[in-house]
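Take a look at this one; I'll ask things after.
All protein chains but one are shown at their positions in the complex.
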Amino acid sequence: MLLRQVEYARAESVADAVRLLGENSNARPLAGGQTLVNVMKARAASPDVLVDLNGLDELKGIRTTPAGGLELGSMVTYTEMVESEDVGDFRPRLAEVTSTIADVQVRNRGTLGGNLCSNDPTNHLPPLMVAMGAEMTIAGSSGERTVPAEDFFLGVYLTAVEPDELLTKVTLPPPGGGDGFAAVTIGREGTCIVNAAAVVHDGEARLAIGCVSAVPVVVRASSEPEAAAAAVTTADFDPPTDVHASAGYRRRLAEVLARRAVQQAIGVG
Amino acid sequence: MDPVTGKTIAVNVNGDQYEREVEARQLLVHFLRDDLELTGTHIGCDTGNCGACTVIYDGTAIKSCMLLAIQADGARIDTVEGLASDGELHPLQRAFSETHALQCGYCTPGMLMSAKHLLDNNPEPTQHEVRRALQGNICRCTGYWNIVEAVLAASKGEA
Partner (left out) sequence: MTETVTPTEALVVEETETRPGFIGQSVPRKEDRRLVQGEGIFIDDMKRHGMGFVHFVRSPYAHARIVSVDVSKALELDGVYGTLTGDEVAIQTDPYFELTVPPGNEIKDYCLAVGKAHYMGEPVAAVVAATRDLARDAAELVEVEYEPLPVLVDPERAQDADAPVIHEDPGSNVVWSGLFSWGEIESAMAEADHVVRIQRLHFDRFSSTPLECSGGLVEFDRPTGQWHIYSNNQFPGFAAIMMAPALRTGIDKLRFISHDIGGAFGNKICTHPQLTACCLLARKLKRPVQWTEWRTEQHMTNTHGNERVFLDVEVPVKADGTMLGFRCRAIDDCGAYPRYEPLGCIIWSQVTPGMYRWRHIEIDFTQICTNKSPVGPNRGYSRMQHLWFTERVIDIVAHELDLDPVEVRKRNYIRSDEMPYETPNGCVYDSGDYSKMLDMALELIGYGVLEERRAEAAERGKLLGLGIGSTLDSGTNNFGQSQLLNPELQFSGNNEVATIKLDLLGEVVITLGTVPQGQGHETVASQVAAEILGCTPDDIHVRVGHDTYWNSHSGFSGTYASQFAVTGLGAVKGAAEKLAEEMRRLAAAVLGCPADDIELAGGMARMRDNREAALPFMALGAIINVNNAGLPEDLDVTLNARYVYRPPFQVPDKERKFGNLTLTYASQIHACLVEVDPETGAYEIVNYAAVDDCGKRIHPQIVEGQVHGATAQAIGAATHETFAYDEDGNLLTPNFYDYHVPHALDMPPLHAGYLESPSPFTAYGAKGMGEGGGAGIHAVCAALQDAMRAAGNQIVHDSCNPPWRVWEMLQDPESTRRLVSVEERR
């Protein structure tokens, strides 16, 4: 509950943030704080420097792209995503799923960027981004680069964002067919035990299963729900066993939820 | 700005202006409780789950255990102590009492702030909307049923 000593700096620009992150090897960006502050309370990790991103307007905002997709600043909050007209018009499933994350207070502070960069295996948004084929834009001292979602998540709490870089925005392609998401949670709208995101396009389904591996597990199948379940059955992943679920139970949930996510995406769920 | 271990911050809490020096590591909830002696905001957990520390921060309900005091420099914060005015209880406070929506009273300040935030933004919520608005506030005494009734009653001007 009580943090270790830490230094704090409020970044004035993305460049300033990148500089601050680069100057101290144990500096961490502070976004919504809904994960990082808890980690610091438990003293499970204690950065030496916190670089507060909350003043960076350039990381806020949700816009449509000329290609008909959606661009979200990494510092948009869950609430902003839920209430955004653009998200509601273009990718309503994203708003719907985001509205089930934790609770109002967390949604008022927690950010898209924080959710993705913390890459807790039980998070909702990494599998959804992977299924949607999102592109992540990362800014560092040598400029910007984009990484597709499928390559963005590298391990538990680990992403392609280096310690001296920042995720600045997430770009979603235009919706092709339908989006679906299914989860079994600890209590209503609680932490996910297993989740599955599905995006259907032209008879093909692109699935990402969460909570069963260090990173979302990508599965491709036809958009026939049973085929999706079958594809998950043969997919290569080794789910963990913990107090909420055994490996076997997670495997079985993955199959069922994949099917339900595809059903939802094609409009029958 | 270069990194600092502490800073003097200026905050407006319930309409009163304060200036205090804080360590960077200090949580907003501890600043409110220990430095400003506004002990109405409570602490019930250490993982940001229980919501007993809920305050309204620049107009939005947040859990003050997951914000650093140093981040709140320049902010407007509303706590339970600011709900009543001139000795008159806020309709939510009256409704909570009339509906027996509090027993031990420990979750109550957080509940009231979450409820206020809801009614400020959605004056006529449905029962489901009330429950969703209170999803981040744990109560162990009441089972929530009376709390939901109280918020609905307050929204209908029945308190």
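Note that the chains take the letters A and B in the order they are written out, and that residue 1 is the start of every chain.
The rule we apply is simple: contacts are C-beta pairs under 8 Å (C-beta built on N, C-alpha and C of every residue); 3 or more make two chains touch, one makes a residue touch a chain.
From a predicted model like this one, the values you see are computed outputs, not experimental measurements.
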Just name the one of A:L3, A:L112, A:L125 or A:A228 that touches the chain not displayed here. A:L3
Any idea which of A:D48, A:E150, A:E189 or A:E224 touches the chain not displayed? A:E189
For the chain that got dropped from the picture, name the residues of chain B it touches. 23, 25-26, 30, 33-34, 38-47, 49-50, 52, 79-81, 83-84, 89, 93, 96-98, 100, 102-109, 112, 127, 130-132, 134-149
Footprint left on chain A by the chain that the document does not show: 1-5, 42-43, 103, 184, 186-191, 193, 242-246, 249, 252-253, 256-257
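Here, only the chains that are shown with their structure count from here on.
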Chain centres from averaged Cα atoms put chain A and chain B apart, in whole Å, by 28
Touching residues (chain side chain B, partner chain A) in the complex: 1-5, 7, 23-27, 43, 46-48, 51, 54, 60-63, 65-68, 70-71, 114, 117-118, 132-133, 135-137
Interface residues, chain A side, partner chain B - complex: 1-12, 16, 20, 24, 27, 30, 32-34, 37-38, 40-42, 49-50, 52, 54, 79, 102-106, 108-109, 188-189
